[in-house]
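Structure record follows, encoded as structure tokens.
Here the complex is missing one protein chain, while the rest keep their positions.
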Amino acid sequence: MPTVSMTVNGKSVSGDVSANTLLVDFLRETLGMTGTHVGCDTSQCGACVVHVEGKAAKSCTRLAVQCEGAAVTTIEGLASGGDLHPMQEAFRDNHGLQCGFCTPGMIMAGVDLANRRGNKLDEDTIRNELDGNICRCTGYHNIVKAIAAGAAAMDK
Amino acid sequence: MTETGIGAPVRRTEDKRFITGKGRYTDDINVPHQTYASFVLSPHAHATINGIDTKAAEAAPGIVAVFTGKDVAEAGIGGLICGWMIHNKDGSEMASGAHPALANDKVRYVGDHVAMVIGETLEQARAGAELIEVDYGVLDANVETGKAKDKSAPQIHDAAPGNAVYEWAIGDEAAVDAAFEAADHVTSLDIVNNRLVPNAMEPRAAIGDFDAGTGDFTLHTTSQNPHVARLILSAFIGLAPENKLRVIAPDVGGGFGSKIFVYAEETLCVWAAGKIERPIKWTSSRADAFLNDAHGRDHETRAELALDKNGKMLGLRVKTVANLGAYLSTFSSSVPTYLYATLLSGQYNLPAIFCEVDAVYTNTAPVDAYRGAGRPEACYVIERIVETAARELNLDPVELRRRNFVAEFPHETPVIMTYDIGDFGASLDKALDLADYDGFGKRKAASEANGKLRGIGFSTYIEACGIAPSAAVGSLGAGVGLWESAEIRVNPTGNVEVLTGSHSHGQGHETTFAQFTADRLGIPMDQVSIVHGDTDKVQFGMGTYGSRSGAVGMSAMSNAIDKVIAKATKLAAHLMEASEGDIVFENGSFSVKGTDKSLAFGEVSLAAYVAHNMPEGMEPGLKEGAFFDPANFTFPAGCHICEVEIDPETGTTEIANWVAVDDFGTIINPMIVEGQVHGGIAQGVGQALVEGAVYDKESGQLLTGSFMDYCMPRADNLPSFKLGFTETVCPSNPVGVKGCGEAGAIASPAAVMNAVTDALGVKDVPMPASPATVWQAIQSSTKQAAE
Partner (left out) sequence: MYEFDYHRASSVADAAGALGKADDGSLIAGGQTLLPTMKMRLASPSDLVDIGFLEELKGISVEGGGVKIGAATTHAEVAGSSDVASNIPALAALAGGIGDPHVRHMGTIGGSVANNDPAADYPAACLALGATINTDKRSIAADDFFTGLFETALQEGEIITSVTFPGADKAAYMKFANPASRYAMVGVFVAQTGDGVRVAVTGAGEDGVFRVADMESALGGDFSSGAISGVSVSSDGLASDIHAGSEYRAHLIGVMARRAVDAANG
């Protein structure tokens, strides 16, 4: 069984996993970090989105062994110390979540969107860029608001 | 109103854990020594099982146990049940075929459970399941709703000849016939309410555990109603007595109805855990969820509306065929009957209604309650036919509605409901204003100039929720009462635990209930904790569905709070040596009228537990419970207006504008209520424009078995919504709330389809109005116009 080592949320971690272990299973089962979720089998729902080398990726569509040596950030690593990340804060402040299941992926996607497209995001941009994340609860209305507010707050 | 008082948009308490990845959903839980279950699912829609060879699987690495239907039957484990008896028109009981947790001699839909394979690892369990050889005798499949009862249709259950579950009716047929004879105009409409897959984002999961020392079972499961699940698993399926079975529903990632029901998987995880004396974990894949989570809707309906020459409605005749799938799911039978036909009067003064419903078995997944459950189907019928009638009569659809609105309350409809209160004109007026109805003509012209078609559609909906009076639902066939319980535990230091039988799976109860309780007790919100979802902690509860947690659950809380205040008032009077009548409880403080004497809530609670100085006969402690059984359903109502723009070249429909004005009675947290409306609208728009479960008519294979083929609404399918509220306080419960969870999903499909048909100038377009479907409708109407 290969040993996989990577940096998760700034900490070096390693584990013995079979080659067919997905990154999301490595996070959830090997490391016990269950904030990253699995909502589908076809790489569409985005509940599993994490950042690999600073870019949003679907951890259900990445092998753990492909992340050997990589820096991975998950929802658990977004807040620094006791301070929430501005995107997390914005999701709470704008009621951008209900059941919370898609939320980790949405927040990670929102941060990535702000990283790529800047801090001033209009509604159309946000809606178009969210095609890799599905939410069944919110109708997206407040997620769109939250991402706009979170991106703006990331500028500060 | 304080910052956290009733009516304030308080930010949610539960969010902290969800936004930091600290939520605890069933699949996040692992139990020491656990095994994993994988199920062998039928690849055929309809087949006999001639034999199952489990030898290779049993010998495979890491396989702990293999169970088939024979094992379950031999253990005397009962089948899955339907808890609502519907009677046929002739008074006889509905037909109900057995639903074994693992199929015995026959499979009846693609996905039917055939065997359970338990492995040391999930991969081993899956590999083992692939080694099970089932000898199937494939039979013809019976898939189509409207043809299920055809003479040539394959017979699915011996217990249901002709695949008929029931033939039910409500209303006065003779009165309706008379109304049609007197009518100046009759509008008729054939419509289909498409089958939907709920797709809560968290797939279902279960962990069954057995303590061989005590004989106690524990089930962690994704349930909207853990107590009901326990009752069914215990009393009906016979797994263990209630006192030996603990059901825990931790954080649950959305339900929308699909997690009300008791399914084969959790049943088997509990049962098999007892057999192997080890915990068993099962988590659904999305593919399995498509096959096995109970689907929603699936009606075919012919409706006729009789009107006089002034547009006054005289009568409504409805005939519906409802597809209940291969087995009767937990509450399936009630959905196309009492949750549907009783709402066909809509917001209108309709003197006569007659509705017949034929429920049928087919070789498809079971169909049960899905957000709105019956009421979206009713709203779709009445709101589509009213809009169609207005067009035929050349009347403004707004005007036709106004002429027929119920204006006096209480109002008894011809389909057994008594609307207690409402103001339908008020929500319509406000919606028209927000939607700038007067400016629609201009916007339509602007769209036309861009080569686009613009349409507007209305849905003035009413629903019955907060279900409901136990005696009433009992008389209609429900196997359970639909009250709710609450317990207020005041700790010696004055903080409070609220135990509720309601269950939150996204609705924000931890916030709303704490907000309500804190407001009533005059204590800070962070001193109130909400406890739910565990049968060992909360004594009993009926759970969360049917928009009932506010109207029924919070009402139970309200009554329990009243009892707490009553006892504390008595104690405070004793402590301050005043008469009880002189005590005023305000802002968390008991004071004696006309004096400066007062005691804080926490001081009184401490005194209750110290118990050194109690009034004569008063027990120590401060803990009160209440069971609330409502006097009536509640009737949220309102008006949704949808404006669409259609690209006639591609058939693409875009929602250009959405206005929703709802009357939910008293609102505790408007932020949360708005969120519920947003989500409901999105599901209704999903039904109208993009979603639809499709089975192959010949093979019975589910063609929309993943997100690749079943279209879930994405952010770019939806606009931002404009919301407004009107308020008539609900008289049927002490809180004044009506419920808000389903309204959006109930109102919206009709609004969308009224707008689409308006834009296209056609009578009907089937849902979902996908680009291909709309384009086809345009081709047909162009062709028709040319002929």
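For reference, chains read A and B in written order, and residue numbers begin at 1 within each chain.
Simple rule for what comes next: contacts are C-beta pairs under 8 Å (C-beta built on N, C-alpha and C of every residue); 3 or more make two chains touch, one makes a residue touch a chain.
Nothing here was measured: the structure is a model prediction, and the numbers come from that model.
Looking at B:L622, B:V690 or B:V735, the residue that reaches the missing chain in the full complex is B:V690.
Note that of B:D158, B:D184, B:D308 or B:E649, the residue touching the chain absent from this view is B:E649. By the touch definition given at the top, chain B reaches the unshown chain through residues 123, 287, 649-651, 690, 694, 703-704, 707-712, 770-772, 775-776.
Where chain A meets the chain that is not shown, the touching residues are 2, 18-20, 22, 41-44, 46, 49, 52, 55-58, 60-63, 65-66, 68, 109, 112-113, 116, 129, 131-133.
Please note the rule applied: only the chains that are shown with their structure count from here on.
Inter-chain centre distance (chain A to chain B, centres taken as mean C-alpha positions): 29 Å. Residues of chain B that touch chain A in their complex: 11-12, 14-25, 27-28, 123, 199-203, 251-254, 256, 285-287, 505-508, 671-672, 674-675, 678-683, 706-708, 712-716, 718, 720-721, 744.
The residues of chain A lying in touch with chain B in their complex are 20, 28, 33-42, 44-45, 47, 74-76, 78-79, 84, 88, 91-93, 95, 97-104, 107, 123, 126-128, 130-131, 133-144.
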